[in-house]
Structures are given as structure tokens and as C-alpha cells.
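Written below as C-alpha cells is the structure these notes are about.
Removed: one protein chain of the complex. Kept in place: all other protein chains.
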Amino acid sequence: MAKKINKRDIIKLLNQWSKDFAIFAPSRESGVAAMAKWDGKDTEFLDWYRNTVVAPKANFLPNMEEMFKFQKDKEGYRIELPPDGEKQLIFGIRPCDARAMKIIDNNFKGLYQDPYYLNKRNSAVLVGLGCVNPGESCFCTSLDISPAESDDVDLMLTDIGNELLVEPISAAGKKLIAKTTGLKAATKNDEAKAKEVKKTAYNKVTRKINAEGIVERLTACFDDQEFWEKVAAKCISCGICTLLCPTCYCFDINDEIFRQQGTRFRSLDSCAFPVYTKMPMENPRAEKWKRVRQKVCHKYSFFPMSFKDIACTGCGRCVRLCPVNWDITQVINSVPAKEAKKRVKEGGRG
Amino acid sequence: MEQKLRSEARALLEEGKVDWIIGFEPGSLKFTTTPLITKDKNDTERLVINPFITNNLANFLTEIKGRVGIVAKGCESRSIVSLIQDNKVARENLVIFGVPCPGIIDLSKLERLAAKNRDELDEITREKDRVIIKADGKTSEFPVSQALFDHCLACELPTPKEYDILLGEPTPPIANPTAQESIKKLKQLVPEERWAFWAKELSRCVRCYACRNVCPACFCQRCFVEETEPQWVLPAPRWQDNLIFQIIRNIHVAGRCTDCGECERVCPVKIPLRSLTREMYDIVGELFQFKSGMDKDADPLLTHYEEQEAEDFFR
Amino acid sequence: MKQETEWQPRLVGFLCRWCSYAGADLAGTSRKKYPPNVRIIKVPCSGRVDPLFILKALRLGFDGVLVSGCHPGDCHYQTGNYRARRRIAVTKSFLEYLGVAPQRIQASWVSASEGGKFADVITEVTEGVKEVGPNKLFSERQGDGAETTKRG
Partner (left out) sequence: MTTNISPSKFLAQDNVYLPHIAVIEKIIEETPNVRTFHFNFKDKTLQKDFTFESGQFGEYSVFGVGEAPFCISSSPTRRDHLEFAVQRVGRVTNALHRLGVGAEIGFRGPFGNSFPLDFLKGKNLVFVGGGIGLAPLRSLIWNVIDNRNKYKDIVIIYGARTPADLCFKYDLDAWGKDKTIKFTTTVDRGDESWKGKVGVVPKILEEAAPSARDTVAIVCGPPIMIRFTFPVLTKLGFTPEQMLTTLEKRMKCGIGKCGRCNIGNVFVCRDGPVFSYAQIKSFVSSEY
């Protein structure tokens, strides 16, 4: 059953929820939009918020997190796990980023469960906020995402003027709504308005990619060095497009001992960095074009081979934030439809 | 100007005088350009020069092999000269298209002035000392001092000194004092506050290394942050390590940094990096009367010395 | 009653093996008195001191760093100390701008025969660092208030 709430009352709603959850909401300290711990007052983001610079995956896969501490005493090494984190409620996550969470769940679930990610993820509630003003870099609709609709959140909010329509999506969302006070029942008119808002938002997304048969297309041109060298020419091998991507999850593990206290950290890593794959004697992706190829193919070919979904949600961050305007939509669109030049794979390792 | 650039660039490729052309072409977003790095003479038709040519193209010289025709604004020409000083590129392998640059428009500033996102603006034009924005059918004007990048307002060499072909007429420096405002403000703080400021700013750093990778002066094959034996800093984004990275990066590029402002522009989390680089630029200017990238025959800053200098740093 | 003991700074001294290190030796053998707060690291030349060493020492919590080499003109490798001079001038000026007290980064020229000067330098440097107190530059609390550290 859809409900609604006046925008003025969002502050009350969040305060109510903050009894059970740590609330994260869009904030822009120093001009950088990120999901930050809500300060208990500010709901101004309803006016300025389009999307965060730092993707909300950072709430589940932080840029840096402690895996465990270790210390040596008379009896040898002792390992100590960090305390369990708080239950998070992410308020205002966009449908593209919510889908991204569902996509990277695949990596952290499976044969081996990743407790750091899954503990945070399983205890969290995602409250989606429909995006009514998609940017020129956004291309979510090409990847089967609608900017103001989502099945990947627990609750979905839609801006219908002075009010937000509140729709429960998941069982957790229904449960949350059932014990939330201060929501009014939505009218037929409200729901019709929301439908219109969603449609308008969908049509505002003008950037398109041609993801048709992309796995096959990329497989066919995988060995076309000339193509990839051209694509990679202006890339500067920084980590912006990967570290800030909502679906990039690759990480690194490092140890440190500081004043006798040992800690093992995990931090995000990027396939754009040459050291990412560097072994002492050789590096399979020392060349820039190979790293760019890996990035594109991981998202649009390898990941769907393993998990069906393309690991891109068209959030547009990589397009917006790239220092040299390397635009993945242009790259994907330029991957030839037909069989490209194929390297002959004989004679063992290439 | 663009026509001349296109035909000259095409001719260079056709005559085999260069292997590569590096310039700017229109970007995929509004008011952007993107580096064009090509061997194909037909691509030269896409070359542009406009108030949005932000990148420092000298950055690509260290990875490209062969002879290069390169478009260079004042700051780029200085970066190129600096690379020549460091023996990173050879002057004879370059054909430099000098572009007198009256300053590049800072879209972040316009976003604040217009209270709109950049993709919501319809038109941006530069007229002498004003920048004119059209949006929602309304026109507004701002003086360049509010609309250009800080480093452009502080630019000492808008017209390249080192070039082969100059495109257009020389343009004078703007020399607007507001460019150093943020550094002045910082200097008014007590030391503890300054340090706390940087600790906080650097705590946003995600270690994407865009500041380093976009910098023509950062040309190390392997950066010290990637060293493992010993591991100087943790290769993970913790503010202490982030700050050490920035401090050492600035010391490494001392005398190479030409205040092109790219590091600050590209930072996705808006760390005011130019308040570091520009201060270093001024420090070496003050201590050693050194201006990077002005004289290709000069020694690099830190390989040179005078017998009498900087003695007050020593007991 | 608990006795108030004065806080003692911990210092690192990077000493050139050709001069200052020998100067330190001489100070010791000639029984010159100077504060025992310095951990000495022998380097082949003051020019060997990478600014990174200085930062690393501060990161590890040392309260001050001293770099000491041969007098200008006396470098065993001709120009090492001249280069060190530029590097240290740049490093110190820059760190001062960032908010590091200048007392924490010190440099001196001490020859092998200047045992007395070495003792004086250490005394002065120690006193200077005592003035500015313990090094808390990299302690955790500095980055507080920036939520994004932990997450984004």
C-alpha cells in the first residue's frame, strides 16, 4: 500500500528511523556530495541532490576498512575481529546505485561468503529516491534501469510536489513502513502523479549505449590491439572511474604494524593501476591498453559471463568525473558488431 | 586559428614531419574538450581551440614515442620546457603549436555563480574580460575574475615562449590577485589550524592518483607510494598516508610544477590541491628565484645549486 | 608525592658519515655534555636524506628531525650537501606552510673536528623541540570530523 509524506516531515521520519538505524543521507561537505551520517537536521539535500560523487557502495565496501587486528604476546599471535558495525539506513539512494548493490552482491556471495560486505549489506535498509533530473552523462535507461523506479531498494520514494510518495518494495520495506508513524495513505491521484514523474524522468535520459550483443562483440574484438590502443590513448590510468564506480568492487589487502599494534586492512583497488596485477617477475597487464580493455571487458563481458548482469548501471560517474573525458558510452558504441581481427592463439602463453 | 591549426597539423602528418598530433577535440559533454592523440591526418579536422581546453597535454609526451606536434597553451609550453630540462623529451622531436591563452573557464565556478549544474546551462561565451552565460532563456554576465580558473588568473605566461608556430596574437597576463586568496586565508591561521585543515581535506582523498597521473611533472616510472621494500606509506586511503603522499609529491615536483592547476581540477573529491602546489611554486621562486619551465637551457631546480644560498636553514 | 619529570622529546639525527657522525663521536670521546634525546642514523652524505625520511620520522612519532652534513665546499662527494641544502630548504618551508613547527626540522653543518658544535646543536635542537612540545601531527584525532575518511 503506497503512503505519502510531506517533505517538511522528512526530518521527523528520519529521526524516527534513527532509533533503529544509523541514517546515511546525501550531504555535501566541502562541496563533495556523499552519503554521510545524517546530522539530525538537514534535509536541504532534497533541493540540490542529484547523485553522490562517492558511490553508496562505500557504505558496504568502504574505501578502507579494518579486517582484523593482531598482536604478538608471549603465547604468539592473537587475532581480534573488529566489532560489528551499526545497522545502516541509506536514505535517498538512486535506482542506478541500488541496482549496483544488487550487482556486486553476486561477487561477495557465492561459494565463499564475504562477511565484511554481507554483514553490512544484510542488515541495511535502502530507501530509494527517484531521480527526476538525470544528468547529461547518465545512461541508465540503456541498461534496463529507470531513473525513478527501482526493485532493488526496500522503500521507494517519488517526488510528487510538496510530498513524497512512499512505496514499499521488499518485505523489509513493508515491515519498516508498518511500524513507521506519520505517513498518510496515498490517493489514486498521488499514484498517478508519481507515475507521470517516473515517465518524465525516464524520457529525460538522452545518453544511450548500444549494449546489444555486447558480450559477443567484446569477445570478438578482444585481441584487436589496434582498437584498444586507440580507445586507451588518452586514458591517464587514474582510479577515478573505478574507485568511484558503484559496481567496481576490486580490493587490496595490506598489513601494518604501528606501535606494536598490527592491523590488516582491506581497501579498494583499481585495475587501472599497473601495480594491481604486478608480480615480481612479470605483469600480465603492464600496458595501458590491456588495463583499459580489462576494465571495459570486466564490466561488459566477463561479469555478465559469470553473473548474467552487466556490471554497469549507467550512473554516469565515470563520464562526468574523468579528467580527460574518456567516455565509456562512446567506447561501448564503437565496439564493432562483427567479428574483429583475431589473434591466432598458438604456441602457448602470449 | 582553428583552421590554421588543422591545416598545419595535417601537413605535418602528411609530410611525415611528425608521427603524432596531440591537441584537443570536442568532448562528449557540454562545454568540454578531450585530448586528441592521433596519427591519422583526417582526425586533425576535429582539432579545436576554445575557452574549455582544460587538460595539460604535455602529460602525454612522456609516454608517446616518436616525433610529436603538440598544441600548447602557456602553461603547457612551460611543462614542455620543464620536461626538456629533465631530458624527458627532446626539443627536436617536437613541433609546438603555441596558443596564446586568455584563460580557461572554470565550470565549477560558473555552477556556483549560476546556481545551476553545468549541464543545465545552455551557452557559455567569453568576451574579453567577461563571461556570458545563457540558461533558461536568461543571460547573465560575470567578470573573468569570477569565472576563470584560479591558476589562469595567476598565470604568468599566457602566451607560450617556446613554440614553433604561434596561433593568434599574444595575450597579456590577467594577474588577478584573487587567485591567491585561498592561500592567504590559510596563512592567517595558526599552524595547528593549518595542519588540521589539511588533515581534514586529505581525509576525503580516495587515492585515485588522478592528481599524480594528470601531472606532466609527475613522471616517475614507479611512484614512491607503490614501493614495497620499504613500504613508505600504506597504499590505502588513510588521511595520514594521503597527506604524506601529497607532501612528497609536491616536493618531487618542486621546480617542475608550472601551476597549471590540473591536479586541483581533476580531483573528484575537490581537495584544494592548488593551495599546495602554488605555495611550493612561490617557495622555490622566493628561495631560489626559480620559475619552472621558462628556460629550456636552465638546470632543473634540485640538481642545481649556488654556493651562497639558503644558509639560514642551517646552523 | 609524585615527582614531576620534564617531558623529553625523541629526535632522529641523520648524520653524514664523513663529518657530523665523526663530530658526534668526538663530542662523545671528549665528554661534551649534550641531551641524550637523539637517535642517530648514519648516512653516506647529507644528500642521501630523502625528504621522505623526514616525513617518515614524523609519521612514526619522532618529535624532531636533524639533518647534519659537511660544511659547504667540504662534501666528500663534491656537491651532495649543496643539493641537500636546496632540498631541506624546500621541505622545511613547505612543511612550515602546512603547519609543522619549524623547530621540528633542523639542519646543521658539523665537521669531524667540531665536537663542541655538535653538542651545542643537539642542545639547541632539543630545546627548540621542547618549546613546541610533543609531535601530535599524525595522531588520529587530527582527521576527526571528516566522516568520509572511514567510508568514502
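Should a chain be cited, it is by its letter among A, B and C, assigned in written order, with residues numbered from 1 in that chain.
Note that in this section contacts are C-beta pairs under 8 Å (C-beta built on N, C-alpha and C of every residue); 3 or more make two chains touch, one makes a residue touch a chain.
As the structure is a prediction and not an experimental result, all values here were calculated from the model.
Chemist: Which of the displayed chains are touched by the chain that has been omitted?
Modeler: A, B
Chemist: Which is it among A:Arg99, A:Lys234 or A:Lys290 that touches the chain not included here?
Modeler: Going through A:Arg99, A:Lys234 or A:Lys290 one by one, A:Lys290 is the residue touching the chain not shown.
Chemist: Consider the whole complex, including the chain that is not shown, and state which of A:Asn15, A:Thr187, A:Ser306 or A:Ser334 touches that chain.
Modeler: Here the residue in touch with the unshown chain is A:Ser306.
Chemist: For subunit A, which residues lie in contact with the unshown chain of the complex?
Modeler: 67-68, 70, 72, 76-77, 79, 81, 107-108, 110-116, 219, 222-223, 249-257, 262, 269, 271, 276-282, 284-285, 290, 294, 297-298, 301-303, 305-306, 343, 345, 347-350
Chemist: In the complete complex, the non-displayed chain touches which residues of subunit B?
Modeler: The missing chain touches subunit B at positions 228-229, 231.
In this section, only the chains that are shown with their structure count from here on.
Chemist: When you take the mean of every protein CA atom shown, which chain's own CA mean is nearest to it?
Modeler: Of all chains shown, the one whose C-alpha centre lies nearest the global C-alpha mean is B.
Chemist: Sort the other chains by how far their Cα centres are from that of subunit C and give me the top one.
Modeler: Following the centroid criterion, the farthest chain would be A.
Chemist: Distance between subunit A and subunit C based on Cα centroids, please, to the nearest Å.
Modeler: The computed centroid separation for subunit A versus subunit C comes out at 46 Å.
Chemist: With centres defined as the mean C-alpha position, give me the subunit B-subunit C separation in Å.
Modeler: 34
Chemist: Taking each chain's centre as the mean position of its Cα atoms, how many Å separate subunit A from subunit B?
Modeler: So the centroids are 31 Å from each other.
Chemist: Residues of subunit A touching 2+ other chains?
Modeler: Touching at least two other chains: 32, 54, 63-64.
Chemist: What are the residues of subunit B that contact at least two other chains?
Modeler: Expected reply: 204, 206, 237-238, 269.
Chemist: Touching subunit B in the complex: which residues of subunit C?
Modeler: Contact set of subunit C toward subunit B: 51-52, 55-56, 59, 72-73, 79, 82-83, 85-101, 106-109, 121, 124, 137-138, 142-143, 145-146, 148-149, 152.
Chemist: Please give the residue numbers of subunit A that touch subunit B in the complex, ascending.
Modeler: It is residues 30-32, 50, 53-54, 63-64, 135-137, 233-234, 236-240, 243-244, 252, 254, 256, 265, 267-268, 270, 273, 275, 288, 319-321, 323-327, 329-330 of subunit A that touch subunit B.
Chemist: List the residues on subunit B that touch subunit C in their complex, please.
Modeler: Subunit B residues touching subunit C: 186-187, 189, 191-200, 202-204, 206, 224, 232, 237-240, 244, 247-248, 250-251, 254, 269, 276, 279-280, 283-284, 287-288, 301-305, 307, 309-311, 313-315.
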